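The structure appears right after this line, and notes come after that.
With one protein chain held back, the other chains of the complex are shown just where they sit.
As written, the chains take the letters A, B and C, and residue 1 is the first residue of each chain.
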Amino acid sequence: MNTIPELIRTVPLQHYLVLSTCLFFIGMIGVLVRRNIIIVFMCIEIMLNAVNLLMVSVSAYRGEASGQIMVLFIMAVAAAEVSVGLAIIVMMYKNLKTTNIDLFNQLKG
Amino acid sequence: MQNLFYILSGLTIFAAIMVIISKHPIRSILFLVFTFFLISAHYVLLNAQFLALVNVVVYAGAIMVLFLFVVMFLNLNQDIERFKSWIPLSAAAISGACLFLVFFSAFRTSVLASHENTGGYQQGLVENLGEVLYRDYLFPMEICSILFLVAMIGVVLLGRKERVEPIKNLVP
Amino acid sequence: MNSAGVLILIPFIFSLLCFVAGKKWSSVVALISSVGSLFYYLLLLSSYNVKTNYVAFGFYYDWIPSIRASLSFGMDAANLLVLLLTQIVVCLAVLATMVKGNTRTGAYYGLIGLTHTFLNAFFSSQNPMTFLIFFEATLIPVYFLILNFGGPKRKQAVFKFFIYTVFGGMLMLAAILFYQSNMFPQLRLDSWAEFYQFKLSLKYQYWLFTAFFIAFAIKAPIFPFHTWQADLYSQADRPTLMILAALLSKMGIFGFVRFNFFFIQVVYDWFNYITVLCVIGVVYGAIIAWRQKDIIRLIAYSSLSHIGLIAAGTMTLTNIGMQGAMFAMLAHGLAVAGLVFVADVMIRRTNQHTVDSFSGIARNNPRFAVYFFIILLSAVGLPLTCGFIGEFYLIWALVEFKFYIGLVAALTLIFGAAYMLRWYQKTMFGIPSANILGFQKLSLSEDYIFLILVILILTLGLFPADWVGFGQFAYKYMNFIPDN
Partner (left out) sequence: MDATLILHLILWPPLIGFLINGLFGNSIPKWAVSIIACLGPLTSFTGTVLAYKFLSGPAHDIPLYTWFIVEGSAKINFGFYIDHLAIIMLFVVTGVGSLIHAYSTGYMHDDKGYSRFMAYMNLFLFSMLLLVLGSNLVVLFAGWEGVGLCSFLLIGFWFENKEYNKAAAKAFIMNRIGDLGFLVAIFLIINKFGGIEFTSIHETLMEEGQLNDPQIALICLMLFLGVCGKSAQIPLFTWLPDAMAGPTPVSALIHAATMVTAGIYLIARMYFLFDYSPLSLNVIAITGCITALIAATIALKQNDIKKILAYSTVSQLGYMAVALGVGSYISAVFHLMTHAFFKALLFLGAGSVIHGLHGEQDISKMGGLKSKMKWTYAVMLIGTLAIVGCPPFAGFFSKDEILASVYSKNFWYFLVLAFASVFTAWYMFRLLFATFHGQFRGSEVKFEKVHESSYSMVIPLIVLALFSMFGGFAGLPELTGGEHNLYKFLVQTIAQTRFKVSHLFEYSLWGITIVALISIAYLTYRKYATSSKVVFESGNSLVSKIILNKFYLDELYLILFVNPLKKTGSWIINQFEYGVIDRLIRIPDTLIESSSIALKNLQSGKLSWYLLSTAVSILLIVLVFIYR
């Protein structure tokens, strides 16, 4: 375990930034391209995770715990969001018999 | 060790891409779980051991199970998407790519403060985090608990059986 | 106790009563209200001394002190005649609503009462802010009156009307706010005098005047802002239309009367363009009225023609023009209210709207024909009716100011006669057509309305001197303010 902090010194912070950006945009493109609402939802999770990763890396490089606390909160919120969101999806599927977001254009259940 | 990071990064990106290009939702979910694991690995590399653990438990454990459960519950295996038109698709792809390029170039050239790893590997451990959490972020944490309560009530309410007739003939 | 505020309060309280009074009693309440305010107005008039004080019976209320907005009412020489017209015409409109076949619910009377309230407030306003607020507020009851009680296409018509006037009102609001923000903070803009005192630089005046002009031109209306008018008129309920044609169109002209003196230089510079618009309206409206089949539309376009003349008169900024405009407002209000009621009598009895569908009414109803004829004479501007006096002054002012414009405006003599006589002859003369045979005699209340109108028209035509005189004092007062 002691060797791991050395890694941080060898890998520049920019690389983490690039990685999280990549993840974020993969998630975003997924959100834009996919039509299945569950997959869209998953892509949102990817985006959240990308942000988390960013937070953690910066936190680690800055040597501050606040960033990691923030990630904790994000996870908490994400869990709540996913539970509610999935419940909504289930309800909508019950009513509309589809998960295609293009058909959810009524802005109501 | 440096290579470990790059291998992990490559795998993460690959898994994430697979999430969005798999046709079957189940596969997407599985790749997503994989992604989460890989991100947890990154956390470990970054000395955020506690978060890595939480990530595995919350995301890969709880959330993904929920997803899987929903997909299987709705029986979406057969529901393979058909793309109606290429125009919104390409528009989405192009705009996303543009945004990506912009961010990418922005981050690549950004100058960050030099990294002084003051906290060492101790920083991401439970004691350390707990101290900060209960000292500086007590109130938000309490709010968070209320959020969970609300979410729970909401889900229960949503799951309640309604006597609303399903809207018919909407599916083509 | 004598206060302009009471004149506004009377119809307001009674209109609230009307809303709750129910169908049976609301008409009585409305009648009491309108006659009461008429008498209260006459009481005020009798104790009004135009020569000593300018603003009488003032009523002041500090509305929002932080933005220097206050409500101020009062009577002065400029609004005297038009307030008189308001009381009379509302009285007549209420009477016309009580005529069998026009009867309405309490809400109708209540809305008429509200219109009355706002009109009184508007015409007696003593500062630009009050003027603006009630300029807009009058729209509200009128909107509902037409929306709830109008013809089949009322929705489009009233929407068009609303959009037009609100657009104008917005411009005016912007102009007044601009003015107010440029004033010294110690000035509170509590009266017209203060308004006239502080003059902006000419560059701003041009812009402000444009805004005011468009607002008033839409309301009046002046060519080419008139297209809402005929649509709205043809959809409005006729008693409403009496108020609409006789009073609402005067609001724009009254705006010119109030504001033109503030923009003396601008009006002088743009006189040609504006009066050309007005005069085009005179001829244009007359030509359309001449070829028009629908009676109500005919009235609308004839109104456009007359209003154009009156507006041109206010633009001369001369004593004659101002006096003429003020008196012509009264005269035209009476005449057009009469014409609308004539149309109401015709349409209510036969359910026909076109000129061609009537014929030979004079054979059955000579009384009606006579009333119509006298009202028509006033509209045409024959001497010894009040219409003549107004027209005389206006054309005089125009001829004196710009000869050729006056000459073209005087064409209203010919065209007016042409379209009015056409209407009269087609409906009253000729062999009685089938649907005229059942044309009932005038009922008592209809008789009263016509009698009141005819007596007023002839009296004002024979003895106009004192009434015209009020305009002269108003002119002196407004022109007293020095130029910058």
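In this text, a residue touches a chain if its C-beta (ideal position, glycine included) is under 8 Å from a C-beta of that chain, and two chains touch if they have at least 3 such contacts.
All figures in this text were calculated on a predicted structure; none of them were measured in a lab.
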**Report entry** Omitted chain - touching chains that are shown
**Finding:** A, B, C
**Report entry** Hidden-chain contact residue, picked from the options C:25, C:392 or C:448
**Finding:** C:392
Report summary line: Which of C:148, C:265, C:445 or C:472 touches the missing chain? It is C:472
Report summary line: Against the hidden chain, chain A presents residues 28, 31-32, 35, 37, 40, 101-102, 104-107
Query - Those residues of chain B which, in the complete complex, touch the missing chain - result: 88, 91-92, 95-96, 98-99, 102-103, 106
**Report entry** Chain not shown, touching residues in chain C
**Finding:** 163, 167, 223-227, 284, 287-288, 290-292, 319-320, 323, 360, 362-363, 366, 370, 377, 382-384, 388-389, 392-393, 395-396, 399-400, 406-407, 410-411, 413-414, 417-418, 421-422, 425, 428-431, 462-465, 468-469, 472
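Please note the rule applied: only the chains that are shown with their structure count from here on.
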**Report entry** Averaged-CA centre spacing for the pair chain B and chain A, given as whole angstrom
**Finding:** 3
Report summary line: Contacts with two or more other chains occur in chain A at residues none
Query raised in the report: So which bits of chain B are touching at least two other chains?
Result: none
Requested in this report: Enumerate the contact residues on chain A facing chain B in the complex.
Outcome: 1-11, 13-19, 21-30, 32-36, 38-39, 41-43, 45-46, 49, 52-53, 56-57, 59-66, 68-69, 71-73, 75-84, 86-91, 93-100, 102-103, 109
Report summary line: Contacts from chain B onto chain A in the complex sit at residues 1-2, 4-5, 9, 12-13, 16-17, 19-20, 25, 28-29, 32, 35-36, 39, 42-48, 50-51, 54-55, 58-59, 62-63, 66-67, 70-71, 73-74, 76, 79, 81, 83-84, 89, 92-93, 95-97, 99-100, 103-104, 107-108, 110, 112-113, 115-121, 123-124, 128-129, 132-133, 136-137, 140-141, 144, 147-148, 150-152, 154-155, 158-159, 164, 166-167, 170-171
